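Note that this complex is displayed minus one protein chain, with the remaining chains in position.
Labels for the chains are A, B and C, by order of writing; each one numbers its residues from 1.
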Amino acid sequence: MTGVQRTVTRTVVVLLAMFVFAFALVPLYDVFCRITGINGKVENTAQAMVRDSIDESRVITVQFVTRAGAGLPWKLEVLNRQVRVHPGAATEVHFAFTNHGSTAGWGRAVPSVSPSEASLYMRKITCFCFQEQRLAAGERLEAPLVFQLTRDLPDDIKTVTLVYTLYPVDDKPLATKATSVVPGGET
Amino acid sequence: MWQVLKSVLAAFFGVQKDQQRKKDFEEGRPTAFIIVGLLMALVLVVGIFLLATTAAE
Amino acid sequence: MRNLAGVVAAIGGSVWLTRSALADGWNMPLGVTDVSRDIHGLHMTIFWICVVIGIVVFGVMFYSLFRYRRSKGAKSAHFHENTTVEVVWTAIPLLILVGMALPATATLKEMYDAEDADLDVMVTGQQWRWHYEYLGEDVSFISNMSTPRDQIDGAAAKGENYLLEVDQPLVLPVDRKVRFLLTSDDVVHSWWVPDLAVKQDAIPGFVNENWVRIEEPGTYRGQCTELCGRNHGFMPVVVEAVPPEEFDTWLAERKQAAAREASGVDREWGMDELMTRGQKVYESVCASCHQVDGSGNPPVFPALANNPALMEERDRHIATVINGVSGAPMPAFSSTLSPVEIAAVVTYERNAWGNETGDIVQPSEIQSQLE
Partner (left out) sequence: MAPKLPPQQPLQTPAEQGNDGAATAGHVNEGYHHGPSGLMRWLLTTNHKEIGTLYLIFSLSMFFIGGIFALVVRAELFQPGLQLVQPEFFNQMTTMHGLIMVFGAVMPGFVGLANWMIPLQVGAPDMALPRLNNFSFWLLPVAFTLLLSTLLMPGGGPNFGWTFYAPLSTTYAPPSTTFFILSLHIAGISSILGAINIIATILNMRAPGMRMMDMPLFVWTWLITAFLLIAVMPVLAGVITMMLMDINFGTSFFNAAGGGDPVMFQHIFWFFGHPEVYIMILPAFGIVSAIIPTFARKRLFGYASMVYATSSIAILSFLVWAHHMFAVGLPLVAELFFMYTTMLIAVPTGVKVFNWIATLFQGSISFETPMLFALAFVVLFTIGGFSGLMLAIAPADFQYHDTYFVVAHFHYVLVPGAVFAIMAAVYYWLPKWTGHYPNERLGRWHFWTSVIGVNLTFFPMHFSGLAGMPRRIPDYALQFADFNMASSIGALLFGTSQLLFVLMIIKCVRGGEKAPAKAWEGAEDLEWTVPSPAPLHTFDTPPQFHHREG
């Protein structure tokens, strides 16, 4: 094992470690987002409610916005667009999915919270965004969201906005998808 | 060990005496410098992170 | 002597450059908000610090180049080490930077406080236009670039606000705090108005927030600042800042117009009514990709003119306009155009440029589809 071979093997080991590190960055990023709440990533698994008294002194306005991503003939509406809650209290809000397309399909609502720090204190007990929804043609589905803003929400946060974007779910890789479906348009 | 720490701090600051460099290279083992360097980088990261969190209040 | 003249010319040149750099149109705008003035202050402070350090550093350099020329018989000294000097010239920049860090931190904290705003506006970036929605007011519209295509192609003279003019600007109240929520329907865009010092990326699937409190009424123009594809340079931002009362009346008007439009959905619309309305919507929204004459830009943007397959499939045509195409720059217009506008533009597309299908799409039909 000459000096050169020892150096080369050590360098190759570091190389492989860095390549694995690049892929480890993906889960690391998720963990980092959970801890610091950057990017408004919200827990996408059901969480237990924190049982503590309701903080009557503060009222937080929570706004809901729904957006339709391209390619899915569905609509997501929120019945009451804005609620005023006390930190600590659990609140239920009703959303409605309608599939106004002619075929059944799978869709998913992806949540995002602003200000992003608020996502640390937003606990979602039940939410339609946890799993993919299946709707038949013309079907309408009412889905509740039960959430709780924990008491330790920093007091400089007075308004929280929760945005849901509706995306189609299909396992066809992007490359094989026809770029335009308008009849006559070359694909 | 203390000497390696002082040299790494000097490196972070960017200034070093020539004869100190000769001593470092004569006695110091490279792996020690790399490890202490990385540790110091970690200390720097945590330090600035705490500074940033306090500044953000 | 030749070098001396060179040095004097260089100094004179740089003085002229810095003085003109402060002239309008050369430097960062002062802007019409507290934040933009603070940022301008930071910018000029660090600029002058760099100029001073530059003069000192280059002064010493050019002096030694001039003074210790070999041709003048300069003999080189033998010193090559002086840690005290090195410590000094490392400590000074460090102190300067710490000095800069304090005001910068203060300004950044001020920029991040978007709380207790009087108005919330949702800004959505789409491939190649901006969509604005006044949260809770049921008023939302698309803002498209209104610079005519032939000005761009050089066929006509360029207007005064060339590439920085839109058909429906974002109207905002003065002296009220406006909170922006930014997201995108397709790729990353970035919403920037230099005079308001607001720049925030719009990221698909995520929402960012920013805020502004405008102090002077006026028209403030900006552009998309993150590469988002073909027409990245052609999706401007125009903010119309108006006094608060004027804003309230404008908002009320728009609310009624939206309500009227909604009520108008059920009545029967005539062909020419739909065609005129459809042409206006087509030219401001769809023409940037499908061209004014409907020829499109295949294969990326399909042709709508003389496209027999499209003419046969009326429902698929409507479905594509309503739901868009995922993975392509065709957004779902159900969230940005009203049923009347969708009906009108589809009717127009099916009866213009030689497509005499004679189909009429009633707004009520679109409304029922969206139910």
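What we mean here is this: a residue touches a chain if its C-beta (ideal position, glycine included) is under 8 Å from a C-beta of that chain, and two chains touch if they have at least 3 such contacts.
In this text the structure is predicted, and so the values were computed from the model without any measurement.
**Student:** Counting contacts across the entire complex, name the shown chains the missing chain touches.
**Tutor:** The undisplayed chain, in the complete complex, is in contact with A, B, C.
**Student:** Which residue among C:Pro148, C:Pro217 or C:Gly233 touches the omitted chain?
**Tutor:** Of these options, the touching residue for the absent chain is C:Gly233.
**Student:** Of the residues C:Ala197, C:Ile214 or C:Ile366, which one touches the chain left out of the display?
**Tutor:** C:Ala197
**Student:** If you put the missing chain back, which residues of chain A would it touch?
**Tutor:** Contacting residues on chain A, toward the hidden partner: 2-4, 7-8, 11-12, 14-16, 18-19, 21-23, 25-26, 29, 33, 36-39, 41, 44, 69, 108, 110, 116-117, 165, 167-169, 171-175.
**Student:** Residues on chain C that touch the omitted chain in the whole complex?
**Tutor:** Looking at chain C, the ones touching the missing chain are residues 17, 21, 25-29, 35-36, 38-39, 42-43, 46-47, 50, 53-54, 57-58, 60-61, 64-65, 68-71, 74-83, 85-86, 89-90, 93-94, 97, 100-101, 104-105, 107-109, 111-112, 127, 151-154, 158, 160-164, 186-188, 190, 192, 194, 197-201, 203-206, 208, 221-234, 299-300, 326-329.
**Student:** Determine and list the chain B residues touching the chain excluded from the picture.
**Tutor:** Residues 7, 10-18, 20-22, 25-26, 30, 37-38, 41, 44-45, 48-49, 51-53, 55-56 of chain B touch the chain absent from view.
Everything that follows uses one rule, which is that only the chains that are shown with their structure count from here on.
**Student:** With chain centres defined as C-alpha means, what is the inter-centre distance between chain B and chain C in Å?
**Tutor:** Centres of chain B and chain C (C-alpha means) sit 44 Å apart.
**Student:** Please report how many Å separate the Cα centroid of chain A from that of chain B, as a whole number.
**Tutor:** Whole-Å distance between the two chain centres: 41.
**Student:** Write out the stretch or stretches of chain C touching chain B in their complex.
**Tutor:** 81, 83, 86-87, 90, 105, 109
**Student:** Mind listing the chain A positions that touch chain C in their complex?
**Tutor:** Those in contact with chain C are residues 39-40, 63, 65, 67-73, 75, 81-82, 98, 100-102, 110, 112-115, 156-159, 161, 163, 165, 167-168, 174, 177, 179-187.
**Student:** Would you pull the chain B residues touching chain C in the complex into a rising list?
**Tutor:** 13-18, 55-56
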